[in-house]
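Only one protein chain is missing; all other protein chains are in place.
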Amino acid sequence: MPQPYKTTRRVEFRDTDAAGIAHFSMFFVYMEQAEHELLRHLGLSVMSADEHGPFTFPRVATRCDYQRAVKFEDVLSIEVSIVRLGQKSITFEFNFTLDGRPIATGQITTVCCRFSPDGTPASISIPTWMAEKLSQVVVDAP
Amino acid sequence: MPQPYKTTRRVEFRDTDAAGIAHFSMFFVYMEQAEHELLRHLGLSVMSADEHGPFTFPRVATRCDYQRAVKFEDVLSIEVSIVRLGQKSITFEFNFTLDGRPIATGQITTVCCRFSPDGTPASISIPTWMAEKLSQVVVDAP
Amino acid sequence: MPQPYKTTRRVEFRDTDAAGIAHFSMFFVYMEQAEHELLRHLGLSVMSADEHGPFTFPRVATRCDYQRAVKFEDVLSIEVSIVRLGQKSITFEFNFTLDGRPIATGQITTVCCRFSPDGTPASISIPTWMAEKLSQVVVDAP
Partner (left out) sequence: MPQPYKTTRRVEFRDTDAAGIAHFSMFFVYMEQAEHELLRHLGLSVMSADEHGPFTFPRVATRCDYQRAVKFEDVLSIEVSIVRLGQKSITFEFNFTLDGRPIATGQITTVCCRFSPDGTPASISIPTWMAEKLSQVVVDAP
């Protein structure tokens, strides 16, 4: 049965700002780091290739709602799941907590793309072998 | 008549990533820099005070939709407006273009807060003198 | 007998730049993170206090020499030692390797300071209890 992937992340000093808390933009960096860690855990990578060449996952939409601020050396718990696995796109959801208290919830939506030599992306179907592995963390959106 | 505030931002080398483009998280940093520039333009500051003491604007929600990637040394045009000016909260909207082509659109929602000595925030009404200045960039949401 | 403290750090995607490698400025962030991890390991903190109040360690000099570039997902080995423990200052040295090959060597020199209410720092002697713990990683400079 699908389950969120769980990891942690310590708030480093460079992550903080003059308000004494982790800067709101850092949550997007934490999300991406957790996504990449999940992919490694599943034996996948954000830089992949099949017999037709390399493909990757540019971001098309991101969002984050913040409930509480966190400080230097706080260790955040992060749950990563996929709330929508489309034919060509993936929406990851990230729940951040600290000692069981809600901190933030965010989403990253990415689209599977190949790039032409001039750098133009074209969306493609997520390969079946990749979709099968990703399905291990597909949960029903709450 | 209210008008968006216009500014520009050059993509610096540290803003890019190994995909050769500006990292998606940087758009949140660009948004905040444009917001602060707007506040300075209006004679305001993100760190304010009135006769009851200091107040500030923690972020409660952020989002960004991405249409096209940008590269090192691209100079983005940014339009900043307020699409919702509530009694206690502000939603800024940011439109990024490059040579007239859409790049990204984002929002930051902040809440006016005082902090108690232990760091707990409590929302307060945005002071009238501040709301009046902010109204110069309040536009109808499209 | 004093020994360097050993840790590791994975190169995250946001750490890279359009040259496809970890940005040179990130090594200073990695150094600080390793320094803070060492302090936690020794039961110390970069934000300390004694009976006279808080004190901290602003940086007065930093440097890094780079031997080889590293890429996304490389896991760097880091050795942290103190190459000079003065009465008021500390010079940390950091050796970065990847699979035994030298990557970079850096230093951070910090001075123990109290801050007056207006923010002016004044250097003070490192407390004896702190210097004793730090001496566990004081090695002779090569």
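Think of it as A, B and C in the order they're written, each chain with its own count starting at 1.
Heads up, the rule we're going with is that a residue touches a chain if its C-beta (ideal position, glycine included) is under 8 Å from a C-beta of that chain, and two chains touch if they have at least 3 such contacts.
None of these values were measured; they are calculated from a predicted model.
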>> If I'm reading the header right, one chain is hidden. Which shown chains does it touch across the whole complex?
In response: A, B, C
> Quick one: which of A:14, A:68 or A:114 touches the chain that's been left out?
Replying inline: A:14
>> Could you pull out which residues of chain B are in touch with the chain that's been left out?
In response: 12-14, 29, 32-33, 36, 40, 45-47, 72-73
> In terms of residues, what is the contact footprint of the unshown chain on chain A?
Replying inline: 13-14, 16-18, 20-21, 23, 25, 71-72
> Can you name the residues of chain C that touch the chain not displayed here?
Replying inline: 19-20, 24-25, 28-29, 32, 56, 58-66, 69, 119, 121
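FYI, only the chains that are shown with their structure count from here on.
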> Which word fits the touch map of the chains here: line, ring, star, complete or other?
Replying inline: complete
> Of the chains present, which has its C-alpha mean closest to the combined C-alpha mean?
Replying inline: A
>> To test your reading of the model: what rotation angle superimposes chain A on chain B by C-alpha positions, in degrees to the nearest 5?
In response: 180
>> Centroid of chain A to centroid of chain C, CA atoms only: how many Å?
In response: 30
> Hey, how far is the Cα centre of chain A from the one of chain B, in Å?
Replying inline: 24
> So what's the Cα centroid distance for chain B and chain C, whole Å?
Replying inline: 34
> Which chain C residues sit where two or more other chains touch them?
Replying inline: 13-14, 72
